[in-house]
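Everything below concerns the one structure shown next.
What follows is part of the complex, with its chains left where they were.
Letters A and B mark the chains as written, and numbering starts fresh at 1 in each.
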Amino acid sequence: QGELVDKFKRIFARRGRSIILAYDHGIEHGPSDFLENPDSADPAYIVKLAKEAGFDGLVLQRGLAEKYYDGSVPLIVKLNGKTNLYTGEPLSVANCTVEEAVSLGASAVGYTIYAGSGYEWKMFEEVARIKKDALRFDIPLVIWSYPRGGKVKDETAPEIVAYAARIALEVGADAMKIKYTGDPKTFSWAVKVAGKVPVLMSGGPKTKTEVEFLKQVEGVIEAGALGIAVGRNVWQRRDALKFAQLLGKLVYEGRKVEELAGEVQ
Amino acid sequence: QGELVDKFKRIFARRGRSIILAYDHGIEHGPSDFLENPDSADPAYIVKLAKEAGFDGLVLQRGLAEKYYDGSVPLIVKLNGKTNLYTGEPLSVANCTVEEAVSLGASAVGYTIYAGSGYEWKMFEEVARIKKDALRFDIPLVIWSYPRGGKVKDETAPEIVAYAARIALEVGADAMKIKYTGDPKTFSWAVKVAGKVPVLMSGGPKTKTEVEFLKQVEGVIEAGALGIAVGRNVWQRRDALKFAQLLGKLVYEGRKVEELAGEVQ
């Protein structure tokens, strides 16, 4: 009854809430995501950043974990991935098994489901195998739940995000990453229907201003989420360390953006 | 020769007939089904309701069973599921094995077949594997038989529902859930062609009035079915407990709707 949820929280939310550093953009979007801060192209830079800024966890694909992970921050190995060059029905398949993720040092595994896709069923089939393995290896399963294709018109519409949250719960997630709906009220419905499964908000593209992203994070926490999984909004900024500290104040300490006005650009 | 049919009845029809609480709507329809009674979004609320109202069984997807099931009511783990965001040929694949369902406390497993779909064959293939496992684990297999796509114009047409019933029998169901045809006479043909396999009527969307649903249930019992598997018609009502009692009078005691006139809204 949710022991792996507890395990996830013990490892990735030691301070009660969680800020995860996401870095699977190399396969999902390609290296153009790294142009804004060329240092970010180097996985070693990211691993160091995760440690120095005190992130609760780090998300890597198997190839990066194999060649760069040093054990300094709890690791989530993202098991599947696709490129954005692919234009077929949304489908992301595993390029790593749970067993291999464990041997790479993972404390959790991640898997994306594109519900609504014409290949929805392939991802449901695969997540079932992964869930089974995750139970066998006693490792939490984090689901990236991003409805796409089919009837999905707007990926951040409240009813779509809530549906995303529920899908993750129903198929056996121990934590989930979903998109932000835009306001705490609608996001809190997603958090509610996620039930016992903790919710991480997916950071998304770098916002124009710092305050814009911080406001989102504030809303996410207000809505009752466990925290955030953030990538570009941290490592596309050259002052990533300082920005990470701001995030901590909102997430761990529950402070409000307006309280931090002096510290925000 | 039908030992698992007997086992199903012993567990899920202790009073001779059966009322099952269905709650797989989170994956099939999304959380919008819970808006009418927001409490219903919480699986804990549903598990409590099933116990307090004395339901004969409860249907959950693996994720909910894992995190909420407490053993108080016999469990059917629904092995497959799809979202209604998916617009391809009807296809629902297993996200859980029979073995896992058993370890989650299931006393039966459920599987949907969309005969008529361009993927009919994939579900026939999968149900064969599940049937084999169900025999190995000595656990009854309940088939949700919902013809859809292909030549199916009207999913509740008598000849379609009867075909649905027969398919479930032919592929090895130990119990089945089929849609109501609209009247006891045509539904009795479906019950007849189902042979030794007990029939549960699928509750469907909440009817406008209580009496409308109760009339359906009356017809189902008159047609010789074992009972009903009902979701929205119970937990979308705020007086779910009281309504469940009415259902019991029709199903277990064989009373008529008109006899209950004073109790129905």
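Keep in mind that, in the parts below, a contact is a pair of C-beta atoms (placed from the backbone, for glycine too) under 8 Å apart; a residue touches a chain by one contact, two chains touch by 3 or more.
The structure presented is a predicted model; accordingly, all values stated were derived computationally and were not measured.
Identical protein chains form the entire complex, numbering 5 copies in the structure file, with 2 of these shown.
What we mean here is this: only the chains that are shown with their structure count from here on.
The distance from the centre of chain A to the centre of chain B, each centre being the mean of the chain's C-alpha atoms, comes to 36 Å.
Residues 24, 26-27, 30-32, 34, 38, 41-44, 61-64, 66-69, 81-88, 91-97, 100 of chain B are the ones that touch chain A when the two sit in their complex. Within the complex, the chain A residues that touch chain B are 1-2, 5, 115-118, 120-121, 124-125, 127-128, 131-132, 135, 147, 149-152, 159-160, 162-163, 165-173, 189, 192-193, 195-197.
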